[in-house]
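One protein chain omitted, others in place.
Read from first to last, the chains carry the letters A, B and C; within each, the first residue is number 1.
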Amino acid sequence: MKVQRVDMFVCPLATPADTSGLQALADAGKIKPDTLVALVGKTDGTGFHDDWGRIWADIALREWTATFLGVPKDDVAKHVIFVLSGGCPGVITPHIAAVTREWVEDGKPATEKRLAVGRAGSESIPPEEVGRMGMIRKVASATHEAMKDAGITDPKDVHLVMVKVPGLTVASINDAESRGHTVVSHDLTFGPEGAGSYANDGAALGVAMALGEVPESKLSDAVVRRDWDLYSEVAMTSSGGEKRHGEVVVFGNSAASVSPLVIGHSVTKDFIDAQGVRDALRSAGLHFNDGLPDEKDLSRLVHVFAKSVIPGTDQVRGQHITLLDDHNAYQIGKALGGMLVASVTGRTTNYVSGGERNSHQGPPGGNIVAAVVRTE
Amino acid sequence: MKVQRVDMFVCPLATPADTSGLQALADAGKIKPDTLVALVGKTDGTGFHDDWGRIWADIALREWTATFLGVPKDDVAKHVIFVLSGGCPGVITPHIAAVTREWVEDGKPATEKRLAVGRAGSESIPPEEVGRMGMIRKVASATHEAMKDAGITDPKDVHLVMVKVPGLTVASINDAESRGHTVVSHDLTFGPEGAGSYANDGAALGVAMALGEVPESKLSDAVVRRDWDLYSEVAMTSSGGEKRHGEVVVFGNSAASVSPLVIGHSVTKDFIDAQGVRDALRSAGLHFNDGLPDEKDLSRLVHVFAKSVIPGTDQVRGQHITLLDDHNAYQIGKALGGMLVASVTGRTTNYVSGGERNSHQGPPGGNIVAAVVRTE
Amino acid sequence: MKVQRVDMFVCPLATPADTSGLQALADAGKIKPDTLVALVGKTDGTGFHDDWGRIWADIALREWTATFLGVPKDDVAKHVIFVLSGGCPGVITPHIAAVTREWVEDGKPATEKRLAVGRAGSESIPPEEVGRMGMIRKVASATHEAMKDAGITDPKDVHLVMVKVPGLTVASINDAESRGHTVVSHDLTFGPEGAGSYANDGAALGVAMALGEVPESKLSDAVVRRDWDLYSEVAMTSSGGEKRHGEVVVFGNSAASVSPLVIGHSVTKDFIDAQGVRDALRSAGLHFNDGLPDEKDLSRLVHVFAKSVIPGTDQVRGQHITLLDDHNAYQIGKALGGMLVASVTGRTTNYVSGGERNSHQGPPGGNIVAAVVRTE
Partner (left out) sequence: MKVQRVDMFVCPLATPADTSGLQALADAGKIKPDTLVALVGKTDGTGFHDDWGRIWADIALREWTATFLGVPKDDVAKHVIFVLSGGCPGVITPHIAAVTREWVEDGKPATEKRLAVGRAGSESIPPEEVGRMGMIRKVASATHEAMKDAGITDPKDVHLVMVKVPGLTVASINDAESRGHTVVSHDLTFGPEGAGSYANDGAALGVAMALGEVPESKLSDAVVRRDWDLYSEVAMTSSGGEKRHGEVVVFGNSAASVSPLVIGHSVTKDFIDAQGVRDALRSAGLHFNDGLPDEKDLSRLVHVFAKSVIPGTDQVRGQHITLLDDHNAYQIGKALGGMLVASVTGRTTNYVSGGERNSHQGPPGGNIVAAVVRTE
């Protein structure tokens, strides 16, 4: 029986265009053209709309990957999924995580489920479906396909679903309206009523639907960015105007994997909840008890993926905070998420992605944290 | 024998000019005109140079206090020391802590040292002494006097020393130079070579000298903001051009106190060291072991005072961070300090003051944390 | 016959709470309790959402005015209209312009129309009408009443209409929705689809309707912030959640005025159009020809009121600009408006108010400029 062997390698990036870490992995044979399935990273820069660091990184990493795979640049996306989140304020080290999957012959019965990864593209999502049921259903379908690709059947085994979907643009709005459709928003930002936030949250609810976190009966256009009690605990989503369909990567544990890694997840219950981060590590198999992980535990930690959506209210545990009024609230919020994770993991190479204010990615006021741990 | 009874009350501020919390304490008899000795707080606003929130708070609080004490506004500073730190980015709730000291007759022998507070003004510090040995020695003297006022003899019993000293201004530089003196810097900012940083650090070394943390023999003009191995673990200092002498407030534990409170302190060893925050709580008498404080422990926590000086290097535990390059590095650094403390204390009403890049306030890369705990 | 005598005095503000300039005017008898009708100013601060400078100025100015008028603070708004625009980035001197109106007996026939001012409150505007036809019609009515109060009948004599209207809040949205109504936006910001922008633009279209700049037949809910060819050349509007009805102040020229002042206006055709500023000065009676105003001309200039709405496109005269992508686009845009005006007027005490991206206040890409000139 062919089973998968998934691995993950984290390389710091000295500059946005730094591919030396990937090259070293390639030279060492740790990543190969036919095993590299995803590059997920944080890029140096402001994280604002005009963050050229992220754009430069995207171009440089795709160029390197094209050369590495021996394929034209435009074909890279067929082989490797890129998730680059811009902005490393504070204590988030710019880095790239390379995810590899190899198919190996294995006769032994699995004693423990191990890290598996699966990918799928969704059907085309037209602009009038962005942030609405059309998108939700198509992302849900693609999530099911990606689970199948990962060899995962039980939704409980899914611990992280990264999704990229189309956003809206001036052109795509015109297209939709010229065909007699409306769009979810004319605001092309990631603000509270921005199309970007609707797109991200449509995708999150698609994952929630696929995994049974939210029953389809509760879903409608009207609940998106309105009913915050509906959410996924494992969906990290992003959107961009240039895309035409969704891309889904599922990370979970499978009996059909012989990976040395295991994944787990938890959520923070509010913005200062370090316990939620510790719970994610514990979920992935770090065996500390009520207290703290020790250094040996942490040495087995491969990577943490966390969101840092800023809360919708100005209260944390009964006290007023002024974050929502801060001019740089999204940047500061991302920085704070980075600190919360780093203060637990004892390292700064954590994937912490921010952006929205309120989201269906995680519970109201809280955030998603997934952790990957080496078993050996 | 007269002994002191020190208490501390923390009031959130809804706006910079919100005095309702103080008024409620006054109405309840918890603070009285003759017991109020200090108001220490964080004010809503950006924390930048032109932060009108802090200035408005300063005016409103002084006005309220003048009325409360029944003295002219200009005399308020003789009775009550104000330490207002501007900027509450992220998860720092704007608040004011009122410190009271009452002298009570007490015949019982002390079983445990308790919170004591003492104040002293320094001799006049001319501009040519700012950030130099002149300031260091005068702050050291004033620290000794404030310890005496607090009834503390052993420097080990001192856990927090707040100091305000003169900075430099265009006018005071002209004054010094017209008298044939040089000044430590012509840069009037709090940047790496700014007069504000030199003033703050001169004050910190003064405390370090007074407490024997740094021997006088190692001190000279040349070490200020150069030899980072010389530092105080308990000095939190600030400076302003309008002052002519230093003001020192010492917080420590004394056998001649019957306060229900105890103070302790520790330092973080780097920017993500939550353990340093936990150690400060433990130092003040929260009795958790290697792990975490529980809710009962934290319910006894009255207040935390922490610095969040940004580090002088771009490395945290061997990894590169981009904080030093962030355009808003000081604001983000302060926000991160707030998160580090809040993630341990489970609350957002923590005093976290930032500002400099590198400082003699705390060890290189790390920061000072002091905690006040209720014993009952 | 009673005719009005309107005057205008511009005082720089040293701090947000500086009332010394107003007091000096009062001491000199230039403003009197029964002649002061409006205070219009720019306040020191960031101009961002959490700009405490503006809030402090508002409180301090209202307190001063209450004392000056001898009325309770809450009654001040019945007598004097306050328009305070926060944020003075760059070369905009914080200042307050006091507008006075006195009724004097005058038998002489008017030889030239002179500055007149009129005020009116609108009917109550419920949240469901904000940014929609309900608001537009009520502001139009109030504009007609204010014209009547100003003694102006010909819309061509109106050169500046300042309007304050209700915005939306969480509470007012809940109120509207609980009564079965929808609201124009759930985004409470001044972003492109924010309720604040809709409110401001509803008010602007109300003025445009009243003055015949846009025929009522072209107006509907659907055109607000969609059809940019509909606009007013004289409406400067603002909105705040705390208000329940609109307030309108009309500035124009009237034969029933013996003011020493005259007002005029023009618009800039794009963001760098200094000619539009010069045209406004010329419209108000500065008699330079194709070239530039000379110093004698400018010495007659009393004040300039300008908007600096940032454009909706990233093109200026065929070239790409990056302003729309700037993280601080609104602040920079306001600063640029201040420079455009100052480079023409040769002074920095100009009222330049920014905020929206695209607006019905002025033509697409351009902005409104009104100028008040002393005739003698």
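Going forward, a contact is a pair of C-beta atoms (placed from the backbone, for glycine too) under 8 Å apart; a residue touches a chain by one contact, two chains touch by 3 or more.
Since this is a predicted model, take the numbers as computed values, not measurements.
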Residue in contact with the excluded chain [from C:S172, C:S185, C:T349 or C:N367]: C:T349
Sole contact to the chain not displayed, among A:P12, A:G45, A:G246 or A:G333: A:G45
Hidden-chain contact residue, picked from the options C:F271, C:F305 or C:Y351: C:F271
Options B:T65, B:S122, B:S185 or B:N200, residue touching the unrepresented chain: B:S185
For subunit C, the residues touching the chain missing from this view: 12, 14, 44, 46, 88-94, 271-274, 290-292, 316-317, 319-323, 326-328, 331-333, 335-336, 339-340, 342-344, 346-349
Touching residues (missing chain, whole complex) on subunit A: 15-17, 44-46, 50-53, 55-56, 59
Hidden partner interface residues of subunit B, rising order: 46, 48-50, 185-189, 191-194, 322, 325-327
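We take it that only the chains that are shown with their structure count from here on.
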Between subunit A and subunit B, centroid-to-centroid distance (C-alpha), Å: 41
CA centroid of subunit A to CA centroid of subunit C, Å: 46
Contacts with 2+ other chains: residues of subunit B: 44, 46
